[in-house]
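A single protein chain has been omitted from the complex, and every remaining protein chain is retained in its original position.
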Amino acid sequence: MAHTPAARIAVNGTYHDYNGDPRRSLLDFLRLELGMTGTKKGCDHGQCGACTVHVNGRRVNSCLSLAVMHDGDEITTIEGIGMPDKLSALQKAFVEHDGYQCGYCTPGQICSAAAMIEELKADWPSALTEGVASNPVPSDDELRERMSGNLCRCGAYDNIIAAIKDAMGKEVAS
Amino acid sequence: MFGTYDRPDQRNMLDQTRQGVIGKPLDRPEGHLKVAGQATYAAEYQRPNCAEGVLVGATISQGRVTAIHRDKVMSMPGVLGVYAADAMLRRAAQGMAAEAPKQDVQIVDFPMQPVALVVAETFEQATAAAKALQIDYEETSDVPFSPKGQETEPGSEPIESGDLEATMAQMAHTIDVTYTTPGHASAAMEPHASIAEWDGDKLTLWGSFQMLRYNVKELADSLGVASRNVKIMSPYVGGGFGSKLGISHDAIAAAVAARDLGRPVRVVLTRQQVFEIIMRRSETEQRVRLGADEKGRLQALGHEAWVSNLPEESFAEPVVQATQFLYAGENRRLAVELARICRVTAGSVRAPGEAVGMQVLEAAMDELACEMQIDPVKLRKRNIPSTVPGDDTPYASRKLAEALDEGAKAFGWDKRAKKPCQRREGEWWIGMGMASAARVNMIMPAQARVTMRADGSVLVQSDQTDIGTGSYAILGQIAAEMLGQPIDRTTVELGDSSLPSGAGSGGSFGAASTGSAVFRACEAIRAVLAGRLKCRPDDLQLQDGKAWAEGIEPRDVTDLLDGDIAKIGRIKPGKTSNSHQQATYGAFFVEVAVNAFTGETRLRRMTGAFGIGRVLNEKTARSQCLGGMVWGIGSALTEELAFDERDGHLVNHDLAEYHVPVHRDIPPMEVIFVEERDPVASPIQAKGVGELGICGAAGAISNAIYNACGVRLRSFPMTPDKVLAELPDPFAK
Partner (left out) sequence: MKAFDYARAADLPDAVGSDAKLIAGGTNLLDLMKLEVETPDALLDINRIGLDLIEPEGDGLRVGALVTNSDCAADARVRKDWPLLSKAILAGASPQLRNKATTGGNLCQRTRCGYFMDNQSPCNKREPGTGCAAQGGFNRIHAILGTSDACIATYPGDMAVALSALDAQVVIAGRSDSRTVRVRDFHVLPGDAPQHENVLQPGEVITGVTLPAPVEGVQIYRKVRDRASYAFALMSVAAVIRMDQGRIAHAQLAFGSLAHKPWHDPRIEELLKGETPTPALFDKAADLLLEDAKGYGANDFKIPLARRTLAAVLAEATGV
């Protein structure tokens, strides 16, 4: 096998060098290599969103990406968003609004929502609207469209949207 | 007596206690772990030197394995072993089997059935080697791939009374319709996973299961070891919905390989395997006959269903389960017929029976209401029987009429157009529909240990699982309420098979059963405390760590404790299970928009009103109902297992093509709980809530589609292809 270039990957601010099997997905790198199992494997094919992490600030499916391709990238996982003793406002809102049931899709929902909030601030369009910068707390339908890459089989959707809205509202208020 | 529940407990203890936490919408105690990704699921335990196993599926539909070409694969990097042991599972275990399911993976019963396990040092190595493993087969074709036109056998004892045909012939209003529903998948977000580790002859298995008391026996029986040598850890389960009631292929395969290699082995199913090899809900064909007199009273009721399963499986989707007790109609025939076909095992998927039976019954009821030009809510209320038709069993608490009324009022049902095609907004036809909800209720044997520690804090322990249902929350609330401690002084430990056996998570019976066991353990502790306080147990008052009684001054409960008090509470179903018809009831109201051009249906809002007995935690109970309603939306509009009828294989075996609803499919939702206590159901007056939210929901949606655009489909899911075929001219004014 040809020499595979190493990847230096920053995960939640800590650097890790990866020299291993190029087949390893970013998701399995996090879960198996680093033991950071907050990021979940639900389908391994980009169809459920449970593995959502931020790469350089953008939400992506970590299952559909190879670890070796992330040399120089900064990854943020749910562990970097907030741990149990120091939850982010979004995480607290998920607890308060019961924005989960089994909890397996939850880290992905939260990582996705956190990035979505930034996308809204940057006035990114969606299939529903061409621009939302003027509206700091968009409609439920707008949030639902933008969160549709994260499946929840328990059906906590309504509560997830309530949680996100609550967190966004609090951010706007403060 | 061992806790048998023979007489309704009329004391309503939880309404007398003082702590005030029961029923409250408290946050889940494990919530902070879940939102931070720190709740640990089966595959996530860090076991030293853990090898990775991947199951290999058969490339034939039925037959047997004649050779496994191990050598080539064994020489691949990192490969440690290829296993096809006799103990390995051909089929997943049905719920509450408590014994080994079909073993011997030399035989192939259905497409993609596991026939081998490949174990390697890394997941990537094992995956590649599993794909590379060559297997020779001898193919057979004894079992048909499609239920169409196949012979059937009774799936359950038919229920017949009076004369259905003769009564139908005399009725002023009749409906005789046949509906179909497709197969469904549980599709829990966490794929089935096991880590097996042996210590001598003792096995520890970190797995994803719903019912540990049965799963231990299934594991032990499959592996030929004593149950006492098997320990399962399943404290967090990423959804189950029936698919994790029994053990599946990953567990035994991991245990077999771990025993051979002398090191831990992890086996996680791929998402495709979860679809292909665990459990499907059977497709159904259902004929419903309704005969009503001039006043809309049902005199004739026929509900016959045709379902399927693999040969030798006893499970037959109990489609007519709620039809038996929901409505009037003395002259009746209710039956389920079962065809034997070559597709993955059919088994329990959330609300087996009612999930598909109720949506069809409720769609047929809508057809009858339309035929009679009577309000669908009225038709249902007119047909609430006083005793179960046919056998005169009295009902336990039943809040159907209240749910229909409260739901209709909250939703604004009076604004519904009486006829279809009355409301158009741009491209969209708007309509409203409703349906009743019903689901049988039961308790199951359960035990739990409650310890009041010397400092007054409370520990609740059971092997009960929490699959997202809220067990951690409600069991703590029951104990805190009964023992007068703040909720944050209460700890709940679950999902460890070495703890007292809870009922498990299935059939909506976990909360009422294990909750009652916790309640009874607390009663035993209260008896000790009452003895020390020198009052009768039922006179004992406990709140915020204080104990008192009429005429006895409050004192710190810790004064009554000279050490831990640990009690095991038990409950078993008794006479109340048969003396009354027990069920939960409710009503759904929905507003839909149907695109006049494309037939796409989108929900605009949905209301559910439910009577579930005592609400133990308003927040988690509401979430259960919301989840059920989301499943109803999937069942109505998008979910369908597509089997290739030429070879029985599942074509849409992933989450891109099997369409569980996404965020955007979900409208604003409202859940209303009808005030209810049901002492027949359990000593905590609670019933089940995990499944009711589906049972009928899809019927309300199909009825709303009709109300919107006049399209009466009798085939679920109501996808655009089916709707558009019946739509009126979009340009007609």
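Each chain carries a letter (A and B) given by its place in the written order, and its residues are counted from 1.
Methods note: a residue touches a chain if its C-beta (ideal position, glycine included) is under 8 Å from a C-beta of that chain, and two chains touch if they have at least 3 such contacts.
Everything numeric in this text was worked out from a predicted model, so none of it was measured.
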item: Contact set of the excluded chain (shown chains only); value: A, B
item: Residue among B:160, B:600 or B:618 that touches the chain left out of view; value: B:600
item: Of B:156, B:215 or B:719, the one touching the omitted chain in the full complex; value: B:719
item: Full-complex contact with the absent chain, from B:12, B:40, B:106 or B:127; value: B:127
item: Those residues of chain B which, in the complete complex, touch the missing chain; value: 59, 77, 124, 127-128, 131, 427, 595, 597-600, 602, 637-638, 642-644, 646, 649, 651-652, 656-657, 659, 661-665, 719-722, 724-725, 727, 730-731
item: Absent chain, residues of chain A that touch it; value: 1-2, 4-5, 21-23, 25, 44-46, 49, 52, 55, 58-61, 64-66, 68-69, 71, 112, 115-116, 119, 122-127, 130-131, 144-146, 148-150
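In this section, only the chains that are shown with their structure count from here on.
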item: Whole-Å separation of chain centres (CA-atom averages), chain A against chain B; value: 29
item: Residues of chain A that touch chain B when the two form their complex; value: 21, 23-24, 28, 31-32, 35-45, 47-48, 50, 77-79, 81-85, 87, 91-92, 94-96, 98, 100-107, 110, 140-141, 143-145, 147-161
item: Chain B residues within the chain A interface of the complex; value: 27-28, 30-41, 43-44, 46, 122-125, 128, 186-191, 236-241, 268, 270-271, 467-470, 619-620, 622-624, 626-631, 654-656, 660-664, 666, 668-669
